[in-house]
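In this view, the complex is presented without one of its protein chains, the others remaining in place.
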Amino acid sequence: MSRRKTDAEYSKTFAFKFFRWLSGTKDPYVNTVEMTPQKEYKPDKERMKWLEFEEKEAKEKVYDLDNNRVIKSYEKMYHAVAVIFCVALALLLLYTVSYLPRYGSEDRPTNNEVAERYIEQGMEETGAVNVVTGMILTYRAFDTFGETNVLFIATCCVMIMLMLEESVLESTEIFNERRYEPKNDRILQGAAYVLCPVIFIFGIYVILNGQISPGGGFSGGSIMGAGLILYATAFSFKNTERFFNEKVYKVAKITALIMYGLIGSYFYITGANGIANHIPLGIPGHILSAGIILPIDICVGIEVACTMYAFYALFRRGGL
Amino acid sequence: MEWLRLILGSAFLLVGIVFFAIQLYGIFRLDYALNRMHAAAMGDTLGLAFSMLGLMIFSGLNFNTFKMIIVVVLLWNASPVSSHLLARLEVMTNSKLENHLKVYYKLKDLEDEPEQGSGDDSTTDQKGQTK
Partner (left out) sequence: MIAQPDLTLLETVYKNIYIGVLIILSIGLFLCLLRAVKGPRIVDRIVAVNMMGTMVIVMIAVLSLLLKEGYLIDICILYACVSFLAVVVITKVYIGVFRQNKEEGEDSDGVA
């Protein structure tokens, strides 16, 4: 790459600092903030002695399960109380249920004007034949956005706890628990060769038909995740990495989330201010219909598929 | 014509349910897991296929029929593979396999076996754990 500025000049520009911050090569606290070194750890000997003594006493006296009468009676009582508690709770709940109004009767609390509006005008307002999808993705789009964020945050937390460094992953590939598992099963590979494309196409079908059939983003995404898991089980993780690695995961997941946020915000801002939005509703029953439901379904589907596969891969080998 | 369809469809459905019943009978009658698997595979293939054929005749020719065919094809692909995996699980994890069946650790042993086994000579060596 040719650059017009010299290196010394370039290092003062904003772009250089920004990219340095992005790649994280420089620690911002080094040479700028005064840091005191940590104190050396000194164990308190008397305290340690006391702790050891206590542990020994506990092991001998309290956890002597065969001879300790208190623990035995406590265990018996625990079981009895647990059974009594469960039975009492079940009876209480059944007693409460008997006071509920009959299913489908007129004076049910759920039978209010909100449900009426969803059922009566849901189809012409959202353009979705499936009332439930129309409800959760247009009237309550931000609620669903929260659920999608929950998925995102859950995978982030699991990644923080279980993700290994790439070098560690490669070096322990031979020694981890997958060594004991049967690998490269020809029969399973042949079946997966036939079934994986069918499962992927079926997942895409379910996602695209979200507004005209039961299904939608969540179920279609989980089907696609199942296809990914089947592929990773039959062939190895190494083969899966060829088309679904950490980079693809990051890009797909974050793009889907941002797209969902943008579409939902646009829809809500125009709707709240009484501005006509430019998303056509189309004819109910067609695939390209129902306004924002289809793009949101696609976003949710990608998110759920990534989450499913990420959970599986992280728990199995600690990396994507 | 409508009545003919009803009779034909219900006949196929009945055959499918009979296969399910045989499967259920076999799963209680047979006494070892690998034998039971043989009975259980019957419902996966013939029971499902005949029931679905009956339901296809009931529903007539439309998109749902196509989906039912996909279900049958998918399960006929998946069921033998899952049977293979389960059999391998049983063989790999059962340490007392000799109690239930005769184990040949090498293919050569099987070929050397005389016709109509003359008594059970249990001189199988533990060297080659079945892979």
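Here the chain labels run A and B in written order, and each chain numbers its own residues starting at 1.
We adopt the following convention: a residue touches a chain if its C-beta (ideal position, glycine included) is under 8 Å from a C-beta of that chain, and two chains touch if they have at least 3 such contacts.
This one's a predicted model, so the numbers in the text were calculated from it and none came from an experiment.
Although one chain is not drawn, the whole complex shows that of A:208, A:229 or A:296 it is A:229 that touches it.
The missing chain, though absent from the display, is touched by one residue of A:123, A:136 or A:206; that residue is A:206. Although one chain is not drawn, its touching partners on chain B can still be listed: residues 2-3, 6, 10, 13, 16-17, 20-21, 23-24, 27-28, 33-34, 36-37, 40, 43-44, 47-48, 51-52, 55, 58-59, 62-64, 67-68, 70-71, 74-75, 78-79, 81-82, 85-86, 88-90, 92-94.
In the full complex, chain A makes contact with the omitted chain through residues 177-178, 180-182, 188, 195, 199, 202, 206, 213-215, 219, 223, 226-227, 229-230, 233-234.
Assume only the chains that are shown with their structure count from here on.
With each centre defined as the average position of its C-alpha atoms, the distance from chain A to chain B rounds to 37 Å. Chain A meets chain B in the complex at residues 182, 185, 187-188, 190-191, 194-195, 198.
Looking at the complex, you find that chain B touches chain A at residues 70, 74, 77-78, 81, 84-85, 88, 92.
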